[in-house]
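Omission of a single protein chain aside, the complex is shown with its protein chains in their original locations.
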Amino acid sequence: MADTGVAARIHGGLHLDEHKQESNATAIRTLGLPTRLVLPMHQHIGEPAEPLVRVGETVLKGQMIARASDYVSAPVHAPTSGRVTAIGEYPVPHPSGLHDLCIVLEPDGEDRWDTLPPGFPDWRSTDPAEMRERIRWAGIVGLGGAAFPTAVKVNTSGQRRIETLIINAAECEPYITCDDRLMREQAADIVDGIAILRHVLGAERCLIGIEDNKPEAAEALRAALGATVDAATDVVEVPTLYPSGGERQLIMLLTGREVPSHGLPAAVGVVCQNVATAAAVADAVLRGRPLIDRIVTVTGRGVVQPGNFRVRFGTPAPFVIDAAGGRSTDYHRLILGGPMMGFSLHDHQVPVTKASNCLLAPAADELPPSPTERPCIRCGECARVCPAQLLPQQLYWQARAQDFDKVQDYHLFDCIECGCCAYVCPAHIPLVHYYRFAKTAIWAHERDRDKSDLARRRHEARQARLERLEAERKARLRQKKEALEQQPSAAGKDPKRAAIEAAMQRVAAKKAAQLDAGQAPNDE
Amino acid sequence: MNALDVNSSSPHLSGPHSVTRVMGLVLVALLPGTLAMQWYFGWGVIINITLAVSSAVLAEAAVLALRGRPVSHTLIDLSAVVTGWLLALALPPLLPWWQTVLGSTFAIVVAKQLYGGIGFNPFNPAMAGYVLLLVSFPVTMTRWLPPDVISGAAPTLTESLHMIFSGMPPDGQTWDAISRATPLDLMRTELAQNRMISEIRASPLWGDYGGRGWEWVGNWFLLGGLFIIWRRVISWRIPVAMLGSLLLVAGLFWAIDPETHPFPAFHLFSGGAILGAFFIATDPVSAATTPRGQLVYGALVGVFVFVIRSWGGYPDAVAFSVLLMNMAAPTIDYYTQPRIFGQRGRDDA
Partner (left out) sequence: MITAIFTIAGLATLFGLLLGYSAIRFRVEGDPIADQIDALLPQTQCGQCGFAGCRPYAEAIAGGGAEINRCPPGGESTMIALAELLGRDPVPLEDEAAAEKPKSVAFIVEEECIGCTLCIQACPVDAIVGAAKQMHTVIADECTGCELCLPPCPVECIHMHPIEVTPQTWRWPHPPTPGREVVNG
């Protein structure tokens, strides 16, 4: 365990007030059962899961109640035993405030486990593909907040060989401490998960990137590593600088390698996973347990006793807040995620999902609304702090003008929405809002285009079919007519010959028709 | 539950910066140089500033009201104050009052608000106002005062007020007796008469390394400039590139022929070069914004300053050079876009 230093620096970034000590002083508390759990089918990036249960069915804890509907998708498991009381649209944690398909589960209070698949005690000699399948079955997604299905991320076949597994323990956003607490309390699980992930990826080494404001957590990890014989895993403390926990930023910091824009970390031989994800992998592989809960930080002056909680998915946010001592008189609004990248919840009744790392209830003066916007003075502050080295100001002008081609020329899709630019902007322009507006508008245009391409293809196929049918109809008419015309003349001929000729003609026509049908677009 | 706009996007935190703070810091940084000018050239400096700033603010308020924009909200960004102040610093201390007002109003109404107000003006408003005055009133605009170290005493407050508001020299005196060309102007006219630098250096207007008095004004502006670089209001790139390229080109020509080209420091410390480099060329709205672009932009301003001073029709050239480069700024920005993170895809594994 040689002490590895930071390999490179990142561009820009911010020193922010951490606000971590509010919630990281107390141990993780495990939350009880609420009266109902609302489980969204779309808690991850990719296609939503497909319900496998019906209303009225009883399910056991850990039973898969919705399956992955596609390669990039993740199943959902019952966080406790109980009865499915509804499947329908409920408010979900999303910036739109819209409703989405959810399974509602009424716990029976017994918390009875389903029969779980056996663990892989000898995972070191197990085929990685088998363990990927287990990770996929367990519904594990990136628990850092992005919620990308882990099984997909660790499937690097066909790509460059992975040399380095990077574990993201930076937790750079203010207020959030769930990973900090998890590392202090469950370092051994994390270390197991890391070893398994390394085996699955075939990575030679692992670097754990952690900001230097979490010395206890780093110490706990080092101790856990020391207890194993893992010499290829190092804990690297990186300077506290937001957003060092951005995936590309952390890879740069730890390895000095720059993930190509439009590329994946695998392109530089790296795969990056969050610490909590590693712990979940250990649970799934060693104990056969699916992902049914996570650690959530509840903080802000709006709650009485900020802290970290182990919360089952589907638990309504108010239940979690009550556990944190309830609302204080400063309770004012609720943000899912941190102050830099989280979003305001429209409905406080939304459930905790796989992506919910933090419930932040700031007092009114804790995160005051941004002062009124002014015109951009082109001061360039935004470009100075942008960790993606973009020109936020240019992105802003193009997004505002809705020039969606230009905004992509300025690399809109390399923006990680970290919010540094908007934070420093002296004109207080909601820059990130403009980028999100432009991104979602571009996606909508792409969907429209795909849809119109599909419509064009179908229309052309139909057109071709109608023409073919028409041609066939005409051909048949002509044949009949010809046959009628031929009859008088044929009468004079040898009747036997005429019969043979007619039969030959029929066969020829049939053949022609078959040929025609074979070539026609296959649209019927 | 609350009236907050929940659709507003992250970040939910905003930093301590604001346009008002940026402009306020610029004003603070202008103070030492301004006081030095007042010291050397008398009350005219302060009177000009008062006139230019108040007419700039009034003009801004009037236009905003006419355009139906929030007046007080915009005025507190202090940008009109900065524009008026910078313009006043470029004007001769005894310029007739109405010319100052005209220049300042033009700067705000035409060069700034007609383009859409702060953030949208392609040209530096103060310099646009200055050039308008220079072209329209060449006589009064080149009628500078000698620094008091030469004349013995700068005009008093009442004298200054009288001259500025009446547009007349005090009774019994002529303009020629009171005013003097700027060192740069002197250099030009003398050189045009084929004098040698060594002869011109004998003039009382010449100080240790720049124009007498001017060199100290320049030093104080330099201090202010360093202050705003330190406070990160501006980046070092434009001033360094501009002064560097000016020094370089001037040094080159001086090395070739020191009798027809003044010592490079003279270029820096005799006119508006320092003020221009730190406070005018760096006006973020009209300058280049990409890091490399700022270097290119600053360097070209410096070159143009030398070219126009040496061979152009006007004694000083900061205003023209800045306006010229303002036109080129968007193009410079376009061609100097920084490499984004991930574009190199450095593959060193």
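Going by the order they are written in, the chains are A and B; count residues from 1 in each one.
FYI, a residue touches a chain if its C-beta (ideal position, glycine included) is under 8 Å from a C-beta of that chain, and two chains touch if they have at least 3 such contacts.
As the structure is a computational prediction, the values presented were derived from the model and not from experiment.
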Options A:363, A:461, A:475 or A:502, residue touching the unrepresented chain: A:461
Listed residues A:441, A:475 or A:502, member touching the removed chain: A:441
Residue of A:8, A:98 or A:471 in touch with the missing chain, whole complex considered: A:98
Residues in subunit A touching the chain absent from view: 42, 92, 94-96, 98, 100, 372-375, 400, 402, 430, 433-434, 436-437, 439-441, 443-444, 447-448, 451-456, 458-463, 523
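Rule of thumb we're sticking to: only the chains that are shown with their structure count from here on.
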For subunit A paired with subunit B, centre-to-centre distance based on mean C-alpha positions, whole Å: 53
Subunit A partner contacts - residues on subunit B that touch it in the complex: 1-2, 4, 6-15, 17-19, 21-22, 73-74, 77, 79, 116-120, 235, 284-285, 287, 289-291, 333, 337-349
In the complex, subunit A residues that touch subunit B: 10-11, 14, 16, 95, 97, 163, 174, 248, 252, 256-263, 267-269, 332-333, 335, 337, 339-346, 348, 362, 367, 369-372, 374-381, 383-384, 387-391, 393-394, 410-411, 414, 417, 419, 422-428, 430, 432-433, 436
